[in-house]
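Data block below; observations after.
Yeah, one chain of the complex is gone here, protein chain that is, but the others are all in their spots.
Entry: subunit A
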Amino acid sequence: MAFIEINGQQFEVDEDGFLLNPDTWIEDVAKYFCKEEGIDELTEDHWKVIKYLRDYFFQFGIAPMVRKLCKDTGYSLKGIYELFPTGPAKGACKLAGLPKPTGCV
């Protein structure tokens, strides 16, 4: 597995660039990932989604369904895609340090 270095700290990532251990996430990880997911700068709106995803994941052990994400954060799916051009899974979950989505994706 590969490692990335952010401010002198090592993070293990998989071949798609997802953080391997959600516990090691820090805000700088999201800042580091945002360029490759097509985001110029992380705004208040981005952080709201990222924080929500992390809270949900540590409370329930899973990433929320898309409908749940939209309902709870108040963003439409279109709005989520405007914030995260690569989508809620590849974009938002990656920035939030959540495990890579599985199944027939």
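Going forward, contacts are C-beta pairs under 8 Å (C-beta built on N, C-alpha and C of every residue); 3 or more make two chains touch, one makes a residue touch a chain; residues count from 1.
Convention: contacts and distances are computed from a predicted model.
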{"item": "Hidden chain of the complex, named as in its UniProt record, picked from \"Gliding-motility protein MglA\", \"Electron transfer flavoprotein subunit alpha\", \"Na(+)/H(+) antiporter subunit C\" or \"Dissimilatory sulfite reductase beta subunit\"", "value": "\"Dissimilatory sulfite reductase beta subunit\""}
{"item": "Residues from subunit A at the interface with the omitted partner, ascending", "value": "14, 20-23, 38, 57, 60-63, 85, 99-100, 102-104"}
